[in-house]
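Yeah, one chain of the complex is gone here, protein chain that is, but the others are all in their spots.
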Amino acid sequence: MRAVTFQAPGEVLVADVPEPEISHPGDAIVRIDATGVCGSDLHIYHGRVQVEQGFTLGHEYVGTVVSIGDDVHGIAVGDRVLGCFQTACGRCYFCRRGLFHKCDSSRTFGHGATLGSLAGTQAELALVPSADLVLRKVPQGMSDEVALFAGDVMGTGYHAVLESGMRAGDTAAVLGLGPVGLCAVQVAKAAGAARVLAIDSVPERLAMAESFGALPVHLTEQDTRAAVRDATEGRGVDVCIDAVGHPDAFDLALRLTRKCGTVQAIGVYAERAQVHMGLLWIKSLHVCAGHANVLGHVDGVLAMMSAGLLDPSPLVTHHMSLEEAPDAYALYDRREALKIVLTP
Amino acid sequence: MRAVTFQAPGEVLVADVPEPEISHPGDAIVRIDATGVCGSDLHIYHGRVQVEQGFTLGHEYVGTVVSIGDDVHGIAVGDRVLGCFQTACGRCYFCRRGLFHKCDSSRTFGHGATLGSLAGTQAELALVPSADLVLRKVPQGMSDEVALFAGDVMGTGYHAVLESGMRAGDTAAVLGLGPVGLCAVQVAKAAGAARVLAIDSVPERLAMAESFGALPVHLTEQDTRAAVRDATEGRGVDVCIDAVGHPDAFDLALRLTRKCGTVQAIGVYAERAQVHMGLLWIKSLHVCAGHANVLGHVDGVLAMMSAGLLDPSPLVTHHMSLEEAPDAYALYDRREALKIVLTP
Amino acid sequence: MRAVTFQAPGEVLVADVPEPEISHPGDAIVRIDATGVCGSDLHIYHGRVQVEQGFTLGHEYVGTVVSIGDDVHGIAVGDRVLGCFQTACGRCYFCRRGLFHKCDSSRTFGHGATLGSLAGTQAELALVPSADLVLRKVPQGMSDEVALFAGDVMGTGYHAVLESGMRAGDTAAVLGLGPVGLCAVQVAKAAGAARVLAIDSVPERLAMAESFGALPVHLTEQDTRAAVRDATEGRGVDVCIDAVGHPDAFDLALRLTRKCGTVQAIGVYAERAQVHMGLLWIKSLHVCAGHANVLGHVDGVLAMMSAGLLDPSPLVTHHMSLEEAPDAYALYDRREALKIVLTP
Partner (left out) sequence: MRAVTFQAPGEVLVADVPEPEISHPGDAIVRIDATGVCGSDLHIYHGRVQVEQGFTLGHEYVGTVVSIGDDVHGIAVGDRVLGCFQTACGRCYFCRRGLFHKCDSSRTFGHGATLGSLAGTQAELALVPSADLVLRKVPQGMSDEVALFAGDVMGTGYHAVLESGMRAGDTAAVLGLGPVGLCAVQVAKAAGAARVLAIDSVPERLAMAESFGALPVHLTEQDTRAAVRDATEGRGVDVCIDAVGHPDAFDLALRLTRKCGTVQAIGVYAERAQVHMGLLWIKSLHVCAGHANVLGHVDGVLAMMSAGLLDPSPLVTHHMSLEEAPDAYALYDRREALKIVLTP
């Protein structure tokens, strides 16, 4: 079958690879109908995250079940499904507490040996372990391009908001309006935020956030702290979502958040950084961090997307064929796209 | 000054009563601009809740501060304010835990000696004790008729949803589409419920709930349990709000709610009733009950109303003058109104 | 192999039954070292819960793994294990939320066709499905008779306290000092209750609760409400655990609990009952109900028992051989025992 494979930093190749086979009773095989290119794929493309040469990429996907193992109960051959970007065992210490994202034997699609050697979904077929936990039927009437957000980007926006403890009536700020930040804006609004301040420096992204109901604030051309003070009687926001993953964003988040508020660091951090611990301490802030528990939240995300409360379709800027993947990666790398959907 | 006073079951009279005076440094006096007639007033009108003859009624109000005690800090003379239906001391065991509705020395406006001998707000002036806790400035641009919902009916809808633990993406049912039920529908939708089933037997109320985004279900002409099953893959709703206060409603709530879900009994119960404890137990349900903590939630309600996420104005069916109060009570008693706003 | 089988109300028989076999890759077979006789067994013995003639009884057990399926990871042949009284699939809607006790395909040991046709553990061998979720290794140094409480009675006491939201420093009351009530007393004390009032009418049980650190209150010879008032500055307890399962107990729980407190109905309810809904409502109480989520709590229970913070051994009043099961049931039926441990 055809699949998008990593070759070297800056180089992906659509190549013939062996078809996957069921090897465990909990497995399913899905024929991919649509698969996304994501910011995480860029980390691999840039060589910052290392995968083996020839490894199949991709972890956002919608498709049709073509084969299942003996111990899969929730879905059947022929079901139209979407999947989560990682797997979980359902039985370890963390899974038993619903912390599927920290499963002791989790595997991530398309991320090479480091994350479990699980071939990616930018391919004609994908093997899905723990199919009962990882896959969900696509609700009636939902398009492929909407559905594939549930298992990754919208799931991440949902996690960011729900795990922050934000309540209806609160004011939130979202720093960084890439796909995750924009999804977080949608979720915060849909979950009842009275106001969402959306902060970035790209006018198109600010405009999209505004169209989702947020108050756009330009990072450098406006005074972000003044904007937050004006919106909160001087207190600061109840919840600040850092969808950037850079020390400057985290520092700004500490400043924009009210006493006893929450900073949700959903943007990726991988290194040491200077943090104003004094500010964190004197304001009695809460910090949560880490990637999303997409398996734990996918039902809620699907329910809201199905009801039309969340709609990621404006984020889809490009549709391309799987064979055009090298162009898609290059285009995404030039930051000319928010979300590219590939069709095998 | 003129005030609506209780005379006997079925009889209210607009009479001259003495003007209130500041007697404690935490007091404020508010000149009433608008005041509502509420379902609780009907309990008094019917004689089910007893108040003294001549007692001033009313507990929903918007107005202007005309005088304050020495120890009021949050508001000033001239401020346009709305108030909560009850007071709280801010210092007792319950207030210290934010449970203002269970304050050991709480007083309720317009409910006679039983609830603290605090004259009602269907009058030209009202004395407001603990003004810092009870009053809030009306946000810029909010009409009187919207603002007066914050301190009672919408506050109750908000409490019902928020205290139930409902999360964005959940499915809720609301039993009983009086003003509180309709407000609960609005709050549930605004807080991210994927679906809200609104159950009643009055077509106009069902239509209004539908206009708020709910799925209307006729109590007797439709199969409520089937409707819930269809909406929840057979599981039952995550949260069921009983805004009726009748054993039949509570019983239906137990049946409509999924295992480990929550039944929120916001409707008034005053007596013993048959309860299917076996059903409650085998489904591991949670039950919460009691009237709303309006003081604890008024900031969130105001923020959402101010942002346009909640809008009680469709519930206002009648505007009348204070002098017309006897007609207003009679009309409300005939169930021809959802909310009547009186203007002194 | 030998097993305790149900024959008719009032009659159990130790008989030869076929040995179990692994039929699913998640199964394990455990050679039973000790198994308890529990209050739930009495429901069957009395015919109130119906099981098939010849069905093997029992659901409390400690033993040694003698065989495992291909998909069991957490344990190995030769491990000394204890188990929970029910199974869970780990993948359904409820399991994914950690609500293992409400698993859509849960099976309970020794309860006949109604609860999943899973042979009981009062036998030489037991088949344990979903072994990864159901079994745990017995911590070093823990006796059989202590360990077998983790998967049922102590797990129930732990659930009752932890799921009630009780906090360190709170005051709790426990109604009914059978094995579950006594375990709840231990857990409440170990979890930091400043005071635990233990209420029953059996002097020996009151004395045991007192030895666990509770304040004993005789149900009929003392004034329970006065005792609670004295212990709580007149407020009522923060949490009241009804370990009885009778309308009178529930009614007393409503009266003993403070405003906004929690009534935890862990005792079994199967029918309709008169409930003082007015009291529930005016006090704004929370009610939780249902049997324990033992799978979800077994790690915490084991950690506390292993540290010596919980010690059910005083509850073990009798050790008997499996062959003496008919005598054991008769003795338990005469209420002469708190916990009988059978050894095959």
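For reference, chains read A, B and C in written order, and residue numbers begin at 1 within each chain.
Throughout what follows, contacts are C-beta pairs under 8 Å (C-beta built on N, C-alpha and C of every residue); 3 or more make two chains touch, one makes a residue touch a chain.
Because the structure is a prediction, the values reported are computed rather than measured.
Looking at C:I44, C:I68 or C:L162, which residue reaches the missing chain?
C:L162
One chain isn't shown here. Among A:V49, A:V202 or A:L280, which residue touches it?
A:L280
Check each of A:I22, A:V49, A:V202 or A:C288 against the chain that is not shown and name the one that touches it.
Per the contact definition at the top, the residue touching the missing chain is A:C288.
From the list B:R96, B:R225 or B:R335, pick the residue that touches the absent chain.
B:R96
Write down which of A:F6, A:F55 or A:F94 is the residue touching the left-out chain.
Final answer for the missing-chain contact: A:F94.
What residues on chain C make contact with the chain left out of this view?
158, 161-162, 167-171, 187, 190-192, 194-195, 297, 299-301, 303-304, 306-307, 309
Please identify, in ascending order, the residues of chain A that touch the omitted chain?
So the residues of chain A touching the unseen chain are 93-94, 97, 99, 101-102, 233, 235, 245, 247, 250, 259-260, 265, 268-278, 280-291.
Considering the whole complex rather than only what is displayed, give the residues of chain B touching the chain that is not shown.
Residues touching the hidden chain, for chain B, are 24-26, 71, 73-74, 89-93, 95-98, 132-133, 295-296, 299.
Operating definition for what follows: only the chains that are shown with their structure count from here on.
Pick same or different for copies chain B and chain C, depending on whether their interface residues overlap by over half.
same
Any idea what the CA-fit rotation angle from chain A to chain B is, to the nearest 5 degrees?
180
Which pairing of chains gives the most C-beta pairs in contact?
Chains joined by the most C-beta contact pairs: B-C.
Can you check how far apart chain B and chain C are, centre to centre, with Cα atoms defining each centre and the answer in Å?
Measuring from centre to centre gives 42 Å for this pair.
Could you list the positions in chain C whose residues touch two or more of the other chains?
93, 97
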